[in-house]
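One protein chain omitted, others in place.
Chain nomenclature is as follows: A and B, assigned in order of appearance, with residue numbering initiated at 1 for each chain independently.
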Amino acid sequence: MPEDMARPLIRDRGEAGGSRHLEASMSDAPVVGIVGTGDFSRSLARRLVSSGYQVVVGSRNPKRSAALFPEEAEVTSQMEAAGQADLVFVAVFPEHHSTLLELKPSLAGKTLVDVSNSLRINPDGPSNAEQLADLFPESDVVKGFNTISAWALQRGPRDGSRQIFLCSNSSKAKSSVMQLCRRLGFIPVDMGLLSSSLEIENLPLYLFPSWRTPILCTLFLFIFFYLYNFLRDVLQPYVTARKSVFYKMPIEMVNVTLPSVALVMLALVYLPGLCAAFLQLWSGTKYNRFPGWLDRWLSSRKQFGLCSFLCAAMHAIYSLSLPMRKSARFKLLLAVKQMKEGDEVWVNEEVWRMELYVSAGIMALGLLSLLAVTSLPSVANSVNWREFSFIQSTVGYCALSMATVHTLLYGWGRAFDPAQYRFMMPPTFALVLVLPSVALLGRLALFMPCVARRLAQIRRGSEKSRHIRFRLPDDDCRNGLEDVSNV
Amino acid sequence: MPEDMARPLIRDRGEAGGSRHLEASMSDAPVVGIVGTGDFSRSLARRLVSSGYQVVVGSRNPKRSAALFPEEAEVTSQMEAAGQADLVFVAVFPEHHSTLLELKPSLAGKTLVDVSNSLRINPDGPSNAEQLADLFPESDVVKGFNTISAWALQRGPRDGSRQIFLCSNSSKAKSSVMQLCRRLGFIPVDMGLLSSSLEIENLPLYLFPSWRTPILCTLFLFIFFYLYNFLRDVLQPYVTARKSVFYKMPIEMVNVTLPSVALVMLALVYLPGLCAAFLQLWSGTKYNRFPGWLDRWLSSRKQFGLCSFLCAAMHAIYSLSLPMRKSARFKLLLAVKQMKEGDEVWVNEEVWRMELYVSAGIMALGLLSLLAVTSLPSVANSVNWREFSFIQSTVGYCALSMATVHTLLYGWGRAFDPAQYRFMMPPTFALVLVLPSVALLGRLALFMPCVARRLAQIRRGSEKSRHIRFRLPDDDCRNGLEDVSNV
Partner (left out) sequence: MPEDMARPLIRDRGEAGGSRHLEASMSDAPVVGIVGTGDFSRSLARRLVSSGYQVVVGSRNPKRSAALFPEEAEVTSQMEAAGQADLVFVAVFPEHHSTLLELKPSLAGKTLVDVSNSLRINPDGPSNAEQLADLFPESDVVKGFNTISAWALQRGPRDGSRQIFLCSNSSKAKSSVMQLCRRLGFIPVDMGLLSSSLEIENLPLYLFPSWRTPILCTLFLFIFFYLYNFLRDVLQPYVTARKSVFYKMPIEMVNVTLPSVALVMLALVYLPGLCAAFLQLWSGTKYNRFPGWLDRWLSSRKQFGLCSFLCAAMHAIYSLSLPMRKSARFKLLLAVKQMKEGDEVWVNEEVWRMELYVSAGIMALGLLSLLAVTSLPSVANSVNWREFSFIQSTVGYCALSMATVHTLLYGWGRAFDPAQYRFMMPPTFALVLVLPSVALLGRLALFMPCVARRLAQIRRGSEKSRHIRFRLPDDDCRNGLEDVSNV
């Protein structure tokens, strides 16, 4: 590139010495162009310069823009920038892409990196990058860098997410951009052909898509159980006996509602795996695709589990706060006042019941905490499948069983007390126990030797009628992550 | 590769345009072969195709298998697949490796990637990959991808562990597979020569090997202290006075046992570092290897610490749940009933003792939480050694001291009360304090100027008799992580 030799050495402005290294650096670090002078452009220029690249910025108004860029970067006209560099970042509004058409001859055969984002999720396409590729059919368009903030670029790759998602129809162009990413300290992730650009552009616009259903489910269950408890525990005493216990609404009723939600949500973590297993047993093969709802349910089990854990943890804090409330103190004083001389104050059965259900509850919470910690990305990455599935399946079922025992012990005897059936409504805990019982019984059914053997056969690849010669040795082990172990 | 040009362009099936990019892609993305048609094979094919590779799948029954693969992949006979590709994934059962011998001539000089797993840990070898290398001595065998699940391959590299462990005797073959890994979005980790393949094959089969000893230790201590407390606090009153306090078993006794386990385990975190320091002082050099048990103990300190934290956290929850139990309420009512008019109810010493030991306990738990959070992989990665060793050593010793103070304050006066020595057994807290006291006194001994100076000399590389000229400048700093700072 002889024109590079003619340009002043970028680093030479401030310092006189060190030319040996600079020549070396100049000869192998390609010149990188940036068209556009916004915030992102500036942060990118700064980062490229500090990683040893030569940067040429193309501006409509080079004189005014120069002050905004690091002095090592050359700020010039768009045409000149497009001419000098083999790799050009397009950092202008996508609606202004067409204003770049005059650069078409200079950009032919070069790599264009489209860093633009949309303002809202674009479900159908075409993506900005595809539109750019249509405008410049003779250039190689690479989509990328849009998931990285100007701020992350400037602070360097030590903070925040270091992944850059890239796609392009040209492997060569993609490779050179991947190498540039690595030199800037980021981790390039190849997302394939340019048709993935729509997904990449939508990535930074999503707002917890995988959490929507679990959170809605939690909210619905919360409202349902809260209203149910309100009818039974607050309205019924008021209507039938004019007893006002509305003060229970902020804490006590929330504290009955939260564990109900937590237990049902926990059962919902394990039900889809059971559904999948029974579907496979029924169809006799593992090669049928699951219905869409089951697929989505299976893939949002982690979110269901974390919602369950959040409710359980809040329930623990609410429970622990019960004795410090004024109402607890006042009730105790009332009890003292009404206590007669001969009264027996110690009821052994009540003591045992409470000791046992509190104990079971704490253990269930402890097990759930383990599950929650291992679902942190960095912890999940440091365990292998077998460990992950042991935690998520074995420890998870232990937590579910323990939580069920906690609820059963809490209900001890009350289930058969007609006074509990106010307004003809069964006590909450009876309602709550339905799904966990189904999950636990389903799991027990899969443990029966005949069922377990048949399921293992199916998951090793056997089908009803045909014999398959070539299976992968670790088929069942690999799938463990998906269905066997997480059932 | 002229035969590639003859084949139909894989991407051309669906779309007519874009040939420019496809040619470019074809010329630099090598053709990848896969032998075998299991789940893993399919997921791999899908991932390769979406990263722009040309995929040729070798099947015994190409017609039947074709439907299972993405249409961009070519499904053909094993012989043809082996012939077309330079890099072939072997995705068949290891016990069927020998059925591939007929492909030997086609595979000569090519790279074979063995992705197989064993069903159980193979301690002695030879590994599947080594057996494959013996069968195909003219091919370059690379072991890898066995730690990645079919599911992770399909969902792309954004979820789960992105590391792929590779090993091979051929650097060239390994390099090309590493490059492929990077293009698929994974992070290749070079594990050296093919002799590491056994370790790589065993990797996904381990079940928390580093946690075995710490967990067994926790369980043993729990059972020991639980039985000890049972004898002292439940059996002794029953035997000597027919006083039945069996209701204490689920909560109160667990709550006395847990902190005992937590404190002893915390002391066990700091004892091995002290042992190492005193061994170095005794031998006068840091170049002697530690005995095996000490090495293993040193490397499982994190696990010991986390077990200790778990017990401490459970102890906190159990303690906080004490006042909400029916038994606490009944005991209070009993106390009220037995209260005489003139009784002095406020015992200042008991108040102060409890305020202080609860306070010390909460602070110890707070410090332990800091230790636990910084041992999360992602947090540990974001701090440097000096910060890590400050947390793990300085904050850790503060937590140990605070927990010891908590226990001492709890024991306040009781240690000298003969009534506490039931069945001639000293109170639990006295037993528990032995190891923490040893650890704290040992650490104090190392703080003595003469000892500290000698140890610093040894750790800077000096030995008893010889003068070493060349030491690494940051020797002591680096080793800080291992022994100095974590003592």
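For the reader, a short list of remarks on this structure follows.
Methods note: contacts are C-beta pairs under 8 Å (C-beta built on N, C-alpha and C of every residue); 3 or more make two chains touch, one makes a residue touch a chain.
The structure displayed is predicted, hence computed values, not measured ones.
The chain omitted from view is touched by exactly one of B:95, B:387 or B:417, namely B:387.
Considering B:101, B:119 or B:193, the position touching the chain not shown turns out to be B:193 (whole complex).
Screening B:108, B:216, B:239 or B:339 against the full complex identifies B:339 as the residue touching the chain left out.
Although one chain is not drawn, the whole complex shows that of A:204, A:291 or A:426 it is A:204 that touches it. Considering B:71, B:95 or B:355, the position touching the chain not shown turns out to be B:355 (whole complex). Mapped onto chain B, the interface with the missing chain covers residues 140, 163, 169-172, 174-175, 178, 187-194, 196, 287, 316, 319-320, 322-323, 332, 335-336, 339, 345-348, 350-356, 358-359, 362, 365-366, 376-387, 390, 461, 469-475, 477-479, 481-482. Counting the whole complex, the residues of chain A in touch with the unshown chain are 11, 18, 20-22, 24-25, 28-29, 36-41, 50-52, 59-60, 68, 91-96, 115-119, 146-147, 149-151, 156-158, 160-163, 182-185, 187, 203-208, 247, 249-251, 254, 310, 314, 317-318, 320-321, 323-330, 332-334, 336-337, 376-379, 381.
We adopt the following convention: only the chains that are shown with their structure count from here on.
Chain A maps onto chain B through a rotation of 120 degrees [Cα fit, steps of 5, range 0 to 180].
Between the Cα centres of chain A and chain B there is a gap of 22 Å.
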